[in-house]
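In this view, the complex is presented without one of its protein chains, the others remaining in place.
Chain IDs A, B, C, D and E follow the sequence of writing; residue 1 opens each chain.
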Amino acid sequence: MSQTPPPRLAYVSGQLLPEDDAKISIFDSAVMLGNAVTESTRTFAGQPFRLEEHIRRLYRSLKVARINPGMTQANLLETTLEVFEANRPLLKAGDDVWIVHNISAGVSIPGSNPQQSHSATIMIFTAHLDLRGWAKFYREGCHAVTSMSRMIPSQALDARIKNRSRMAYTLADSETRLVDPDAQCVILDIHGFVAENKGGNIFAVRDGELLTPTSENCLEGLSRQTVLELAGKLGFPARETRLLPYDLYTADEVFFTSTPYCIMPATKFNGLPVGDGQVGPMTKSLLQAWSELAGVDIVAQALAQLG
Amino acid sequence: MSQTPPPRLAYVSGQLLPEDDAKISIFDSAVMLGNAVTESTRTFAGQPFRLEEHIRRLYRSLKVARINPGMTQANLLETTLEVFEANRPLLKAGDDVWIVHNISAGVSIPGSNPQQSHSATIMIFTAHLDLRGWAKFYREGCHAVTSMSRMIPSQALDARIKNRSRMAYTLADSETRLVDPDAQCVILDIHGFVAENKGGNIFAVRDGELLTPTSENCLEGLSRQTVLELAGKLGFPARETRLLPYDLYTADEVFFTSTPYCIMPATKFNGLPVGDGQVGPMTKSLLQAWSELAGVDIVAQALAQLG
Amino acid sequence: MSQTPPPRLAYVSGQLLPEDDAKISIFDSAVMLGNAVTESTRTFAGQPFRLEEHIRRLYRSLKVARINPGMTQANLLETTLEVFEANRPLLKAGDDVWIVHNISAGVSIPGSNPQQSHSATIMIFTAHLDLRGWAKFYREGCHAVTSMSRMIPSQALDARIKNRSRMAYTLADSETRLVDPDAQCVILDIHGFVAENKGGNIFAVRDGELLTPTSENCLEGLSRQTVLELAGKLGFPARETRLLPYDLYTADEVFFTSTPYCIMPATKFNGLPVGDGQVGPMTKSLLQAWSELAGVDIVAQALAQLG
Amino acid sequence: MSQTPPPRLAYVSGQLLPEDDAKISIFDSAVMLGNAVTESTRTFAGQPFRLEEHIRRLYRSLKVARINPGMTQANLLETTLEVFEANRPLLKAGDDVWIVHNISAGVSIPGSNPQQSHSATIMIFTAHLDLRGWAKFYREGCHAVTSMSRMIPSQALDARIKNRSRMAYTLADSETRLVDPDAQCVILDIHGFVAENKGGNIFAVRDGELLTPTSENCLEGLSRQTVLELAGKLGFPARETRLLPYDLYTADEVFFTSTPYCIMPATKFNGLPVGDGQVGPMTKSLLQAWSELAGVDIVAQALAQLG
Amino acid sequence: MSQTPPPRLAYVSGQLLPEDDAKISIFDSAVMLGNAVTESTRTFAGQPFRLEEHIRRLYRSLKVARINPGMTQANLLETTLEVFEANRPLLKAGDDVWIVHNISAGVSIPGSNPQQSHSATIMIFTAHLDLRGWAKFYREGCHAVTSMSRMIPSQALDARIKNRSRMAYTLADSETRLVDPDAQCVILDIHGFVAENKGGNIFAVRDGELLTPTSENCLEGLSRQTVLELAGKLGFPARETRLLPYDLYTADEVFFTSTPYCIMPATKFNGLPVGDGQVGPMTKSLLQAWSELAGVDIVAQALAQLG
Partner (left out) sequence: MSQTPPPRLAYVSGQLLPEDDAKISIFDSAVMLGNAVTESTRTFAGQPFRLEEHIRRLYRSLKVARINPGMTQANLLETTLEVFEANRPLLKAGDDVWIVHNISAGVSIPGSNPQQSHSATIMIFTAHLDLRGWAKFYREGCHAVTSMSRMIPSQALDARIKNRSRMAYTLADSETRLVDPDAQCVILDIHGFVAENKGGNIFAVRDGELLTPTSENCLEGLSRQTVLELAGKLGFPARETRLLPYDLYTADEVFFTSTPYCIMPATKFNGLPVGDGQVGPMTKSLLQAWSELAGVDIVAQALAQLG
């Protein structure tokens, strides 16, 4: 006799709630002011990957956003692991999850002062790592497309404050889907340099060297950091620099990095093939090295979801 | 025998709920992506002011944000009035309310595509118009202070899409409160021109002429529009132009405009007096004219709240 | 017995040659340095339209480009009319032509100094006014699409020098064709303001007012000038200002202007309908007024070419 | 009895023609749209220098310019060598030539779509390497002068697409000739950083270190590349960075690099002496090393032309 | 028997001193920090012209520069007239003078805080109005030349604070003298728009309309103001706008305005003639109208100095 599985549980400011009941007030500053910072960590083979570092970065974001979370990094780590463990029974063999933190400045009273006046709202949840939207790209590569809108400059809001005021990213992304419904966006900064992919980072390979934008105009991603470390181990020269669309047009390889998919090859850029139009050898080596580091065949796991 | 008053009711996607139950999923794109647009309308003597125009502008925001609200402007107007009427019994004599709309792109599934995939989340609520934070400024004027951070440029996100991805505003506001805990912020655009006050607009009076930034770098506020219309009626010359801090330093009068307070005089700018340091005559005339238009003594109403 | 019609004749630096023989040296500075200025005039009912003004503007371009054409405006006008008359026998009833001037700085010797050292090369030709690519847009409107690349700023090369160094235009145009193969490009300047359409100009209608960018970042088109004059006659308020994509997204009407098609309505902008998605009334009135001015039904003429 | 030498032959889209007959249609997109890419290679002692690399770069330019040349790199190399060999009999002892490629998108029909619709036009010619305009500068140094106009920014047209839409370069060059008729131009980018010399690159020597702009705002010249390689061999530290006019004013040495002259010392910058006003030792060493690499005394060859 | 005339007297912080004794401490903030504001007024027929307005503007500069002058506008006016009267005996018939105010923040103690800590230093002097450097330009027009360096942007230091930190102006001026030792500089702002002439303003005439930059990037000169008022009286349409070098290249007339010379025609711009290369009719009319307003034949007075 089949049994309904128990629901996934999410943590909201002290309570573990079934996902459907995980709600916040419409007066929360996350809703009213987009005043929330965030991190997304993934697991590999059921183990959180670089979770402490994600939490460390989260606290940097909180500081600069002037949000007082009301709990220490150690508490948050402990709580996070409790949320994860509470949901572990739901994890099927071979599957992994996202662990997402959203911390807002709490309820906001409409009025003259938008600064934090209530306890922070702490949201922690694990989400099924649905890789179906990206899985085929490991083999074929995706289509990277430049958006028409440009990145919010750091003097207005530094992308390294990983935050939930993300409308500009969503709009830039929507523009590139006019070119290709599966397009992955390449957002330029206001001077025309390559910045990021709505939260993910971008790498180009040129003459055997790995190139990625500095963190002047993009998030300093931990996946980006992992790639730079893997490149070091593999002996690939790597450099943080300023890239222009020309550098992507003429690159031998291009890929994105982000928490869920780790490394996503791009084989087309604005309608033109990248290199020979195939996923390149350095991209493959880095993916392979990451799989070894994580103890999970990243590509196989994603392809398995396609059934 | 005293009775507990019934709670205020808020509308969330089809339901009228007591405020404390007015919640949305932590997976809503308002929370996950800041992907929500908004309007705030106020009442005067219990009558919504320019509500149709606010809703018209809301639909412009929805269009450009590529959010499908799933209901017509006429329906939204009708629903809004129902929410307002449901709460009218709570309105005390002499009081007025904010009517706030927040519409998000609905629940967002973490994954490759941030575009709207679910029904929009429609939030409508009325809020007590707490004017205590501003009331004294009608008499004394406030301290306008320039933030260190700059306005998000329109090529990244046009301020005329009135949206809830407002972290940059909140941070700019917090910077000015380092100078004065009651400071009202003056945000400059990335070229150094005066843009706006976290959603409010800014006017300067110079040699009898009313000046305000064009809408290139700020919200095209309806309060701003009202002031321009009142100026026309009063015979005050007015011009939309580009203003620099120098223009505020040397102005005869400076004031802000926004839905809750209508017109807020500033008598100090970055520590220096504006004009003679008193609320100026054109500011007073415009406030007076607005009170007449609205049928409410705006200043008296606010001061009454100070008790 | 049918006869082969005589070939069209083109003028090249003093000679009237059959089109197939109209050639210039591969060492000409037009080829080697893109060092050529240009004008395109069209006829209506076989009469050149504003030809003197086009030639006057051509001489302004020559001056600023520091090219000495070696002939006066009067001579050039006379020569132009001779070329036109020489080809008039080829003009079928109801047809019109483009009259194109290209003037380069003459042969360029590779070496240290790219300045003009030889007689200018004067090219004048008439071209069949093939309107088939645009004809359907008069009825349906075209799809205006923002390019990813930005306009060359005036501090590098002022667009009002109407020149043949047009690679940037062609590349911007190609980017928008990734969205729609029939897209008409909207190029933004480096600050994100609407500039022009690879040589054509852009207008928006908002609340009954006609808006078009100032000539700070675009060609000061004579078709644009004609529209402004017609608007004056029709009593439509018109204003040169700075426009952002938001202004096109929320406009009631949008259209392009350029010599061959005069006025080209756009009913879609970046995938979203302009206004109600139909060609708007002010656009139609202006087209009608231009037809009357020109003595040619502009729309009918174009549609006739579709057969 | 003296004999007229046979004419030099140029290749135009499949045909080897005497130079005087080497022409293209006035309707070619090279003329109509500046839509052509280019390379210039020189010979040393009758041997093409880095020809394969020039052709490789040419194909990068073609790709990004979306021009289909209709022939492979291998074919183009072969054809180029045939053109060169056909003209070798004309080469006098001690002389060298430029080998120039210009490839346009072919004939362009005036109308709605400027994209390539015809076969590319392939132009290949060899030109006498006339060094007389530069020869004296090897001894005395030239006068480097900043132009008033600024470089086209990469977000409008990346300088690494080596193209023939060069009017902006020619105008910037003409501005500096107002200061000195023999001035060599130093073009700044729109932020005021040193970019390039109408296609050539710029180096400064400071405290024994060789400095040159990154390729963010200038052509990635192969002569520049050669200098960087020679510096490596000679043990000179070298760095790609951002340079300002101040860096040239206070440099110990300044020089330009470009295909025809290889290295051109500048001993004056905007009227002030560079260093002690003499050609500097590092410049001389690099010139010497290049002469050795090329098997030709570069300076002697140029001076010989002065007779 | 000839007598040595008494020396001119200058006012320094309360004392009237012979010019040779008019000195300030080398520790004054005018010297140490360039921390001084200034005005220059001229006389016509021995009457100060718009002196009250100059003083009013001086106090605006003082306010924004946060310098406390320690005396009222009325006192300063009175003192100024005393200085002028003290020197009136030296004024020869037909001559006029400059009246210059320099007010610094007083002595500055090197250390942690550059803010004003001592009494202001007030300098007032009259200077012989030596017009010989400009006189010939009234007839021939001057050569306007664009500098390579750009205007300090208002977000760094607003030009309307008329101040003595003028090194950038002097350097820009020196650059244009590389082109022509008598060049009058045209400084562009950092976006390439025409700003000003080291303190003077610039006008262009185009199709009968008078154009001058807005005060966004230049001093709001009182001579500029006088020209705008005279234009109004003469019925010349005038507009404040943004101008590019193209506008000066193609203008019918160009002139500068500044206190000493009032209006200075330019007949050459960057080596090319302005209009027909002659001083234009609108320039002449304005000069004539100013002479009438001032009661002095401005041109005759200057030419008389050439002897």
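Just so it is clear, a contact is a pair of C-beta atoms (placed from the backbone, for glycine too) under 8 Å apart; a residue touches a chain by one contact, two chains touch by 3 or more.
All values derive from a computational prediction rather than experimental measurement.
In the whole complex the chain that is left out makes contact with A, B, D, E. Contact with the omitted chain, checked across E:P6, E:G133 or E:G208, is made by E:G133. Contact with the undisplayed chain is limited, among E:Q47, E:N75 or E:Q115, to E:Q115. Considering B:G192, B:P265 or B:G280, the position touching the chain not shown turns out to be B:G192 (whole complex). The residue from D:R50, D:H118, D:H191 or D:K284 that touches the chain not shown here is D:H191. Interface with the hidden chain, as seen from chain D, comprises residues 188, 191-193, 241-242, 244-246, 249-250, 272.
The missing chain lies against chain A, touching residues 60, 63-64, 66, 153-155, 158, 160-161, 214, 216.
Hidden from this view is one chain, which touches chain E at 10, 12, 19-20, 22-28, 30-36, 40, 65-66, 98, 100, 102, 104-105, 109-115, 123, 125, 127, 130, 133-134, 149-153, 155-157, 161, 163-171, 173-174, 177, 184, 190, 198, 260.
The rule is short, and it goes like this: only the chains that are shown with their structure count from here on.
Repeating the A-C interface with over half of its contact pairs identical by residue number, the matching pair from D-E, C-E or A-B is D-E. The most central chain, judged by C-alpha centres against the centre of all protein C-alpha atoms, is C. Taking B-E and C-D together, the pair of chains sharing more C-beta contacts is C-D.
Measuring from the averaged C-alpha position of chain C to that of chain D gives a distance of 33 Å. Averaged Cα coordinates give chain B a centre that lies 44 Å from the centre of chain C.
Distance between chain A and chain E, defined via averaged C-alpha coordinates, is recorded as 57 Å. Across the assembly, chain C contributes residues 66, 149-150, 153, 155, 161, 188, 190, 192, 245 that each touch 2 or more other chains.
Contact topology of the protein chains: irregular, matching none of line, ring, star or complete.
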